[in-house]
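With one protein chain withheld, the remaining protein chains of the complex are depicted in position.
Right after this comes chain A.
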Amino acid sequence: MLDRVATTESRAGVALTVNGRTVEVPASPAARLSKVLRDDLGLTGTKVGCDAGDCGACSVLVDGEAVCSCLVAAGQVEGRQITTVEGLPAGHPVAARLQEAFLRHGAAQCGICTPGMLVAAVALLSRNERPSETEVLDAIGGVLCRCTGYRKIIAAILDVANEAQPEVLPEGGGAIGARIRRLDGLKKVRGADIFGADEAPADALVLKAVRSPYHRAAFTFGDIDAFLARHPGIVRVITAKDVPGENCYGVIPPFADQPVFAEKETRFRGEAVAAIVGEAAAMAALDLSDFPVSWQELPANTTIDAALADGAPLVHANRPGNILVGGRVVRGDVDAALATADVVVEGEFETGFVEHAYIEPEAGFARRVGDRIEVQACTQAPYMDRDDVARVLGIAPEAVRIIPTAVGGGFGSKLDLSVQPFIAIAAWLLDRPVRMTYTRPESIMTTTKRHPARIRARAGATRDGRLVGFDFFGDFNTGAYSSWGPTVANRVPVHASGPYYVPHYRALTRAVHTHLVPAGAFRGFGVPQASIAQEQLYDELADRIGMDRLEFRLRNALRADQPTVTGQVLGEGVGIRACFEALVPHWQRARAEAAAFNAGSQGHLRRGVGVAGMWYGCGNTSLPNPSTIRVGLKRDGRIALHQGAVDIGQGSNTVITQICADALGAPIARFDLVSADTDLTPDAGKTSASRQTFVTGKAAELAGRELRAAILRLANAGEGATVTFADGAVVVRDGGHERTIALADLPTDEHGYVLTGEATFDPPTSPLDADGQGIPYAVYGFGAHMAEVVVDTELGTVKVLKITAAHDVGRAINPTLVEGQIEGGAAQGLGLALMEEFFPGKGENLHDYLIPSAGDMPPVESILVEDASPVGPFGAKGIGEQALIPTAPAILNAIHDATGVRIRRVPATPDRVRAALLAATSARG
């Protein structure tokens, strides 16, 4: 018997046929194929998003069929034809056309899902070159995307049969408003972009964190020396006492409170107490449950109520009542106004934790270079990372180099540190490169979330439909550490009025600590939660008055000459009325269609239409947030753009170049991008607060103009001269004069350029006073969404049929990218409205935590309104967060329109909608 067992091929090594080549790989046949492809064959175009078949990022073809390579043992596919994204064009004629279509349609944003999408689509297109939309959805339904909202991906796949003309990039002066393809797109559709987990030195050690299994726990370590002795290849265990600098970091330095390693007790489930560092093989064989630590679970505040209760344990001893901060904006006399208003409505609203669910888990590596440390990782905020890494290492910020990788989605959470302090400390102490890649559960368990909110609000209006007052109180569950809690608490009161003129106003907020995962920045900083309350209440006001809901909003839309709730008069660039007006014909069409459907329907399906407005200030709230851009003319006549605004998929690499190109008057094709790196690019701030197009874009405009001025000075030419860029020369024509400046012989400056333009822009704001009055932002983006839904009243399920989104973006620098932001924001808004809620301790994966799939996203019709900002570059405003805010309230208002029930607790899951319908029926009955 035993010798028969021996014939069952238990051996080391596996022979794989990948992209047409058969290779012997010294890997275990039991290893996941994804791991073998990436680690042993270097085919890092295959991404790992969840290691559980929940996201499809690791899709490869096996004999032409798409499979998740994380669910296949390498030994199972010996002798089969394996095709990865790198091999698609060679093996499948349609693939090159598909990649081209992806670029043309802007179907790749961050690019982390792109390889999986391409693989899934090629599996379909190889059988069926002209698929229907349903067939496309079925084919890509297993690949999650968090950036695009899927529609541009679907459009690209459906458009693959059309042979495209090669792209002609605009000449100098024609870049603004052009739908150019993203400049970093080609490497994304080839699977060649380097994300956090895609690169590390061959000898890098691997680090894993030991994390608390309880919301709150005391802990003691056992015999760590014995643990090390038992595990050869494990190099070191690092705990709080090993932190060379301060064991404390945080995105807002005055509130910094988060330790790299907990010292006495852990404050949330998943908080790290130790890091284990070892050789890759030893770490792969390590079961973390072997680590000698004992836990003692302690009473925890797991709700806002528990944290606010008398005698609740303090999460931080120096924050009485578990209040991190409060926010306040007061204008007029809201109590008096509501007491005399013709109509007053009120309600309580609640939202849960929302997970960013980017498809790229946090990853990177660090290495010590002499007395400096280099950290290469996915991040939204390189200079903030630099300062906090310096703090925990106890070294100068200049001794830290942060090299952001491509970022596979951020949406706010990658503003905060994740892997960086662990790998930096380990590499610093061990003087060896150290890498870390979060698992999906680790990413969901420990990184920041959208703040759960509990909101009480009242709104009042006159009988003829004028808003007279709005009174808002919101508690925001900020979790165990401060993160961006103060920002949420301060941003919400400024925005809670919505984009309307509200003469009497009071908005108070608190950020409340609990023993739960820290809540931080997530696309909108609390404003989407506030908008869910405010826009539903305004709908109720309109209904009570008997006024059309869109008409009510039009009547109250903020005008450029009216003060905001902080007393700011914007003067120009207030496009909210234009956004609502743009929706009017769509509103009339959709309302008529829904009414006709409902009149003809005897059954359980009811259609409805909802609308919601939005405004959102671009940049930090009343705080400095400068960006600096450097652009240099090289001796070869090319232009180096030091563009430090991290591109997390939103397109800053492309948009900032477009702005700089037109300011300078140079063609896009002349530019060489130097992307974010704290040693190479000046500080362009964080990719957050919808500030990059506006703030960094303005710096790019100024830098471009400065370089142009320098060229004109060199040529002794006037402002009206034209500049032409040639190989090794610039040609300046001024009136009848033409001067050719040969660049090769000119001296270079400290940056290595013949001429350099460098400019800093910091938006003009003013501090807010005790009542929140002042100028919090120089620029606001405005918008309005209309959602059409159908509700299955027997099951409580909601299907969104279409979203029509009008946004005042000031100036659309690149309309394709703007639409991409709108569609992606709408998808996240749809998730917030209908399906997304994270319960700490439950469902730390992407099959319990649901984000919309391709089958959930309706068509999105984007309407771009351009009411130029006097401050932004070429009039541009932000769009990243603006796009998400009105979607959820528009959907909730549509649910009400369809069914008559108000969903005040999101997400509006089928059980909640059905319960509300049953309650309404029994109340009527």
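Please note the rule applied: a contact is a pair of C-beta atoms (placed from the backbone, for glycine too) under 8 Å apart; a residue touches a chain by one contact, two chains touch by 3 or more; residues count from 1.
One rule holds for everything that comes next: contacts and distances are computed from a predicted model.
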*Of the options "tRNA N6-adenosine threonylcarbamoyltransferase", "CO/xanthine dehydrogenase FAD-binding subunit", "3-oxoacid CoA-transferase subunit A" or "NADH-quinone oxidoreductase subunit L", which is the UniProt protein name for the chain that has been left out of view?*
"CO/xanthine dehydrogenase FAD-binding subunit"
*May I ask which residue of A:A854, A:I879 or A:I903 touches the chain that does not appear here?*
A:A854
*Among A:L144, A:A480 or A:L768, which residue is in contact with the omitted chain in the full complex?*
A:L144
*Where the unshown chain meets chain A, residue by residue*: 1-2, 4-5, 7-10, 28-30, 32, 51-54, 56, 59, 62, 65-68, 70-73, 75-76, 120, 123, 137-139, 141-144, 284-288, 439, 441, 794-797, 834-835, 837, 839, 842-843, 845, 847-848, 850, 852-856, 909-911, 914-915, 918
